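Each remark here refers to the structure printed beneath this line.
Only one protein chain is missing from this complex, and each of the others stays in its spot.
Every chain is named by a letter (A, B and C) in the order it is written, and numbering of its residues begins at 1.
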Amino acid sequence: MLTTLLALPEKPSFQRFIIGVILFNAFILGLLTIQGLNENLVVLLETLDATCLGIFCVELTLKLLGQRLKFFSDGWNIFDFLVVAVALAPATGSLAVLRAMRVFRVMRLVTSVPSMQRVLNGMFSAIPGAASVAGVLLIIFYVSAIMATNFFSEVDPANFGHLGLTFFTLFQFLTMEGWPDIARPVMEKMPYAWMFFIPFILLTTLTTLNLLFGIIVDAMESAKEEEARDSLAGRGISMSPESNEMRLAIIEQEVRGIRGKIAALSERIDRG
Amino acid sequence: MLTTLLALPEKPSFQRFIIGVILFNAFILGLLTIQGLNENLVVLLETLDATCLGIFCVELTLKLLGQRLKFFSDGWNIFDFLVVAVALAPATGSLAVLRAMRVFRVMRLVTSVPSMQRVLNGMFSAIPGAASVAGVLLIIFYVSAIMATNFFSEVDPANFGHLGLTFFTLFQFLTMEGWPDIARPVMEKMPYAWMFFIPFILLTTLTTLNLLFGIIVDAMESAKEEEARDSLAGRGISMSPESNEMRLAIIEQEVRGIRGKIAALSERIDRG
Amino acid sequence: MLTTLLALPEKPSFQRFIIGVILFNAFILGLLTIQGLNENLVVLLETLDATCLGIFCVELTLKLLGQRLKFFSDGWNIFDFLVVAVALAPATGSLAVLRAMRVFRVMRLVTSVPSMQRVLNGMFSAIPGAASVAGVLLIIFYVSAIMATNFFSEVDPANFGHLGLTFFTLFQFLTMEGWPDIARPVMEKMPYAWMFFIPFILLTTLTTLNLLFGIIVDAMESAKEEEARDSLAGRGISMSPESNEMRLAIIEQEVRGIRGKIAALSERIDRG
Partner (left out) sequence: MLTTLLALPEKPSFQRFIIGVILFNAFILGLLTIQGLNENLVVLLETLDATCLGIFCVELTLKLLGQRLKFFSDGWNIFDFLVVAVALAPATGSLAVLRAMRVFRVMRLVTSVPSMQRVLNGMFSAIPGAASVAGVLLIIFYVSAIMATNFFSEVDPANFGHLGLTFFTLFQFLTMEGWPDIARPVMEKMPYAWMFFIPFILLTTLTTLNLLFGIIVDAMESAKEEEARDSLAGRGISMSPESNEMRLAIIEQEVRGIRGKIAALSERIDRG
């Protein structure tokens, strides 16, 4: 009986049921955003929400009992666990923010659908490769924020008054949204301010695009390679872990070696 | 006589004629947007529009009679059929929107020119691959919309008053258009609101770019491969349905196998 | 004497001199934009400008005499010719616009520096491939403009009053600049207007990105291939005009053929 229960989370039908519960819970949480709902209705919706939460608790408990400590070796399980644990915290007064966190339960949809999980995996796997570009971007931001605060804090205290404000303003510059509305008044008092603004925009745009593209291209390539590996494995061809660049270089070397061997072979046959 | 008529839609000259009618119809529909036209002129233009519609009806009827049920197996035929059927609906009073739909007939230009049809085909064929990224984006949007409505509906009811408004506002954030004009007033009352806005912008920009690039790169690659296949087929070389990644892995494996065989061969010759 | 003159335009030193004259002319034209210049100075600058123009006339005449009708077979020569011819047109009164065209002479810098000429060539060569995507975009624009004029011309005549205004407004939507400032007031009167605006933005953004990427990737690939061809030609390896996709497919086929032949060979040796 217990083993049947513990095997439940692996059953496709149960997984489909959980996805249904998540979708239903998402719908309930959407309804709860409506202002001035009938009080009875709110109570009903909250009860339904609590029921969904209860089902998740049961599901995770079963998983935890079934997998024991192995449960926590999967990042997605930890995410599921935290999301449900947060919802169990007492949700009164100052904990209203925590209560708002219950919406994250809808994110479980991503962890329940394998193809979406792959999308997030692809993005996460690109993070280490993107870390150094992100680091360069952060340093450029920090240096620029200090310079901008030093230069413009007196001219435009609303936007450059202290380091926090400047960071927000520079992020706004990075999105290029409304930057001339901030830059033009500053330039009226400090005509050479463009020597800060324009290089900043150019440099951060280039670095940000570099970062975004690095992540996206990495994610796409690893997805394609995984797909190719799966497809070839089904035909009995193992795919080495090399990148395309390396594969080409290896083929080039092999082909050269083959040409040399054939040349030697035909020479020997000629002589023999 | 009938067979000649039924073969008409396949004739290049007839197809050119239809393209001409579509272009002429587009021109008429453009003229009809002008306000305060002479009434007689409007009647004339409407008559010309009806004539174009009549020609399309005849064309589609011929096609339908010629291909029978096969007609509906081509998505573009269904599109053509719907576009013409909509125009035949009575266009009075509350059906003004349906009447406005007649402009879609101009879209038939895309279905009539093969190279443009290929462009749309490329985009459509990329949709399944992009579905899971789009799903992730939708979930992020839904979760963010509920959170933003809960957090900001009292502070800024005009932009975050209910879920519908929040969705529109968050879409505006995604396009990054005027986001500081919305974020700054909210941040005056809730200083930590940037902890929602900035991660939301970063996350959705990254996911959206991922989605757009996935679609575009997919569309471009399938176009290139189709081109390569056509070009090689003309030279008697058949192109396998593999991706470039797979092709490289296969070549690598083959080349290694060849090297092994040649080594064995020369050994045998040495011994023999 | 005449042949020496006619050979002049091919001499590197003369070409460098012409580039110098173009740069000097660009500088003069920049100075002439200054308002309220001393009248004598204006006369001097105009004289210098006329001198530059004279030099260009002589250069082009020499080229034309040297190459005869072959001169007009090169698009860049036609561009140079038109740019100088325009400058010779009488520049009074209503021809002020033509006079402003003389700035285009600075564009000759692009045609004089081979590496820049290659950049433009790359872009131009990508145009035919991009034509069908551009066509789709144009049709979407035209259909949307008619629909938007029909729907919104009464609600917002300043932005959607007639087809011309709508085209400009939709282009503004495409750049996503200030679109909520236009969409929100319209939506106050027509709450479902977002059903036009948001799909329009999504569809045109996707198509435009597709168009831009098609052009850029094409331009980059043809540049890389030309470079590779030049570099390999210097080492005595001729590069076939195939694309990478085709090359991979050809190699795959060849490698398979080689494996088959070697297998046959070793069989024969075994038997022999």
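By definition in this document, a contact is a pair of C-beta atoms (placed from the backbone, for glycine too) under 8 Å apart; a residue touches a chain by one contact, two chains touch by 3 or more.
For clarity, every value in this text was computed on a predicted model and none was experimentally measured.
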Visible chains in contact with the missing one: A, C
Contact with the hidden chain (one of C:47, C:61 or C:244): C:244
Per the touch definition above, residue among A:58, A:206 or A:233 touching the missing chain: A:206
Of A:41, A:88 or A:146, the residue in touch with the unshown chain: A:146
Chain C residues that touch the omitted chain in the full complex: 26, 29-30, 33-35, 100, 103-104, 106-107, 109-110, 113, 115-116, 118-120, 123, 168, 171-172, 175-178, 212, 215-216, 219-220, 224-225, 227-228, 231-232, 237-240, 244, 247-248, 250-251, 254-255, 257-258, 261-262, 264-265, 268-269, 272
Sites on chain A contacted by the missing partner chain, in the whole complex: 131-133, 135-136, 139, 142-143, 146-147, 149-151, 153, 161-163, 176-181, 187, 194, 198, 201, 205-206, 209-210, 213-214, 217, 242-246, 248-253, 255-256, 258-259, 262-263, 265-266, 269-270
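Keep this in mind: only the chains that are shown with their structure count from here on.
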Chain contact graph, described as a line, ring, star, complete graph or other shape: line
Rounded Å distance, chain A centre to chain C centre (Cα mean): 37
Residue list for chain C, restricted to those that touch at least two other chains: none
